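For this view, one protein chain was removed and the others were kept in their places.
In order of appearance the chains are A, B and C, and numbering begins at 1 in each one.
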Amino acid sequence: MKENVVIIGGGIAGMEAAGQLLSLGYNPIIVEQQDHLGGHVAQWHRLFPDMIPAQELVQKLGESIAEANVFLETRVNFVNRLSDGWNVMLSNGINIVCRAILVASGFTLFDASRKEEYGYGVYDHVITNADLEAWLNGSADRRVPFRPESMGFVHCVGSRDMKAGNTQCSKVCCTTAIKQAIEMKERFPDSNVYCFYMDLRLFGKKYEDFYINAQKQWGVQFIRGRVSEVSETMEGRLQVKAEDTLSGRPVKVQLDLLVLMSGMVCNEHSSRMAGMMGLDIDSDGFIRSRDNEYHIVESNRPGVFYAGTCTGTKTVPETVCEARSAALAIHNYLKGR
Amino acid sequence: MIDRIASGFNPFVIPFLAGMAFVLGYCLISMIRIVLQLSHADRKKFLISLVTPGVIWRNCRDIFCDCLLHVKLWKRNRLLGYMHSSIALGWFILIVLGHIEVLLFVPGRINLFYYPIFFNFFVAENESTVQGKVLFFLMDFFLLVVLSGIFLAMLKRLRSRLFGMRRTTRHSLTNQVGLYALWAIFPLRLLAESFTAHISGGSFLTVPANWVFRQFLGNDLNMLPTWWAYSIALCVFMVVLPFSRYMHIPAEMMLIPMRNAGIRITSARRGLARLEVLSCPNCGICIDACPMSADRANLKDCTVYLTRQIRRGNEKRIDEISDKCLLCGKCQELCQVGVEGPKLRVAQRASRKYPISPDFSDIDVKGSGISAEKHEVAYYSGCMTRLTPSISRSVESLLRKAGVDYTWIDRDGGLCCGRPMLIAGRTEEAREMAARNMELIISSGAGTLLVSCPICYRMFTEEYTLPGIRVVHYAEFFDELIRQKRLTVEKSDVCYVYHDPCELGRGCGMYDGPRRLLSHAAFLAEADRTRGESVCCGGSLGSISLDFEHRKSITMSSLENLYSSRADAIATACPLCRSTLARYSDRPVRDIAEVIDNQTKES
Amino acid sequence: MDFGFGINRSSTIDLTKTDNGLFRRVCSEEPGARTCMACGSCSATCMASDLSGMSIRKVLLAMQRGQDIRHMLSKCMLCGKCTMVCPRGINTRRLVLTICRLYD
Partner (left out) sequence: MIYEGKKKIWSDYQKEIPDDHWYYVRSCIRQNFFPASERMFTEITRGVLGRDIYETPHHTTCGGIAYHCDTIPQETAMTIVARQFALMTEAGYENYAPSCITSFGNYAEILETWREYPELEAKIREDLWKACRREFKKPKCLAHSSDLIYHWRDEIAAKARFRLVDRETGDALRIVEHIGCHYAKMFPSKGVGGAEYPYVLAGMIESWGGQVVDYPERRHCCGYGFRQYHVKANRGYCVGNTVKKFESMEPYHPDAIITNCPGCPYFLDRWQYVMAEQTGRTYGSDGFGIPVLTYEELAGLVLGYDPWDLGLQLHQVAVEPLLDKMGIKYDPQAKYLGVDRENLMRPQLPEHLKCF
């Protein structure tokens, strides 16, 4: 009889961990509240820096967990502490007793409509990075004009923003913005594309190349200034105001499409899970790992492990690595090492 | 020896005559145009020089040595030298001998232009004389010499490395037509004279050939076609000549007097520039010479292709080639004709119009480093040395150790010397900068201007007028101080290879000074290609369009050359070379000043 | 009528109405110009900057914002130090010549 491990969340972290646990000889049980696996990545179009289709990754992960138990559209109703493990009660009425739980509940995109000055949900042509990915994936969106002459990307929407209650950097948006800017330039080569940024944080492998390409090959224009307000003009275009901090002058520009780079914020389900299991919350609002230097996949509770963005903003490769690491940590824990 | 044909004429000479008339007329007109293109002063200077006895002597000597003997080529590669002199000199002697024959045997025909060329056709040997035997022998001998040259020329197209050349020029269509016509002329002449030898007589080459041919082609009817062919080959060569590289033959004969008259390139296309372009023989020596050839993408950007594109009037390529060049001067150094590739390019750059002109009138350089009191020596470090402060620090340290009374006039920044501006083709602007700097240098009151940057040094010596001020590169200055025992240098056991900076070596002819100075402090090794043939580091400001990433291969090939010396370290005397080489070098790169300073004791 | 005060002009740069044609023409010949990340090394090392306020970084930005660059550019001495220090390997020397040539 293989030992159960409950994985809360069927995003790429949960999937990768499940695959690893399967090959380590366990019985991983994924509890996913949506109707599909793959989480946010499943909705994404292509992944930086090599532009592989996101679907490819999700599919690959899906194949590796063909034998795992997956409960879709299922929530965790309650978690009880037992003497040497946990009892997990699911919304579909199933009770699972296990010694190890992996929390991989991920993140939520910042609700861009909370930045009222950007007019998401009010103006006709303001969308978020996630909306754009969906559009790139082929779903219709009337907010994306047929032939935009100019477009803007607002970096740090809901990130590095005390007013939005989120002071941390979301880490992936700069690169995502550049990726999307390039993708839009591919489709609309004659358009003007502006990126409004505070700092460009392109720390990862080949991200800087991405930036150089966007500048050199695609002519994406970078304006170092945070958008202060957006208005709609008579023609239904968007007038965007910012300070061009480099020339020290206010700048305004009329755009046909504005893409808000919504950042990552802690999932409310993560918080709920933390409440049920008595997990610590870190000062950035995400679940707190035992420490942020070494025990990154361990929690303050025995048998509870983390993987992915439930503990903070992460890129896809970071998430996948953490999932593997968590699978190994669970294995060691269950073996009593 | 008597006239065989009473009229002294046969229609086959017509192609030759037409070709000759064309080429003479064409050359005359183009030479007159070039003289007219000269500025008034230059033209006067040129015409006076043509009647000045000393210059006449020099002109004759140079034309003989360069155009016929190809002395420079002999120095470069004997096979190459022989190939060129055999054709040029051999052909020249054949023509001279032809005239002697006419004068000796049929003096009445000397006014017929074609007679010396086709002599054998028009005469019959009625008696055998010693004179005739000697002349015929000489004729056959020099024909053989020329033929050997032609054979080598053919071989060179297959095995250029035998002639010391890695790469040869890719020839245009007209060049190829000219080349094949030239190759055809002398075998055809041999054939024609051989067919005629039983009538006109011949020597060791033509008589046996005549015997062989008569064995199976025993008909005199075969005679005329070969003379026709010979005449047509000459005609083709002469008609193609003005449009092919062979234009260099007449052009060089004019270039030598013009250069001896002391005329310099002022315009990109006219006058002397035009003449130099026409004088380029497309030999392709500059292809191997060019440091940019390290990257295959630049193979078509050396001087031989510049002159070709200028002749074709391909403005786009002319601009590209002009902007890419590093102006290292090596092509000019090695060019047999002395085509001034760098100057042609700078003149081309200078021909551009810019709506924005630099204006330095409101820049105040006064008071930057100039102190009120006067000093013996004014040190000018220049812009680039600011990026290699170790050089200026070493220079200052040495000056201090030797107890020299000096001031650093651009310590707190100053105007650039103007050479980068000059070589970008912005002559007037560079002059303005030079004028401002001269004012600054003179106002310092120093008697000696010490320079550590070869770029500045060349600018100061070539373009500045600094009355009463000695401009000196530190290589010479510190050597003097060492000789005067004001500096005590201890020789280390490190072996250095010295990299000649283009501006200092080929630019200013300073090869020994730096080596002498360096040898006080270290052992010296030489690279494969050194001094005038040293390889540019690739960092040169001369190139406008070479990007950073495209300079790397040049630097690497420069380093490969230096590594060939097996020295422990590389020394140079230019801040730009130093930082460029150091970027990719696997061994230490130092400025000579640093090496000397390290080995000099505090006094 | 004299009110004793005028109307201040807006200092906003209206990108929609900005003519950055010069910048685009320059970039088509010198694509490296787009890769500037405004680090300021060029201005810091510039010999003319010290004496006149010339800055090739500012010139690039001003062109993109449709501002005149003639004065700044007329101070460049083409000494090439900026080319030596540029972390993005931009051929600033050619860039200056290109801008000077294409300026209208």
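We adopt the following convention: contacts are C-beta pairs under 8 Å (C-beta built on N, C-alpha and C of every residue); 3 or more make two chains touch, one makes a residue touch a chain.
A quick note: this is a predicted structure, and the numbers were derived from the prediction, not measured.
In terms of the touch definition stated at the top, the absent chain reaches A, C within the entire complex. If you put the hidden chain back, the residue from A:34, A:87 or A:113 that touches it is A:113. Remark: the omitted chain is touched by one listed residue; of A:56, A:73, A:141 or A:229 this is A:229.
Residues 1, 3-10 of chain C touch the missing chain (whole complex, contact as defined above).
Against the chain not shown here, chain A presents residues 113, 116-117, 119-124, 229, 231-234, 236, 239.
The definition used in the following text is that only the chains that are shown with their structure count from here on.
Chain A and chain C have Cα centroids separated by 38 Å.
Measuring from the averaged C-alpha position of chain A to that of chain B gives a distance of 66 Å. Counting partner chains per residue, chain C shows two or more touched chains at residues 32.
Looking at the complex, you find that chain A touches chain C at residues 150, 194, 200, 211-212, 215-217, 219, 221, 224, 241, 244, 246-247, 249-254. Across the complex, chain C meets chain B through its residues 32, 45, 47-48, 50-52, 70, 73-81, 83-86, 89, 91, 93-94, 97, 99-101, 103-104.
The touching residues of chain B, when paired with chain C in their complex, are 323, 352-360, 362-365, 383-384, 386-387, 413-416, 418, 420-421, 424, 426, 433, 539, 541, 544-549, 576, 579.
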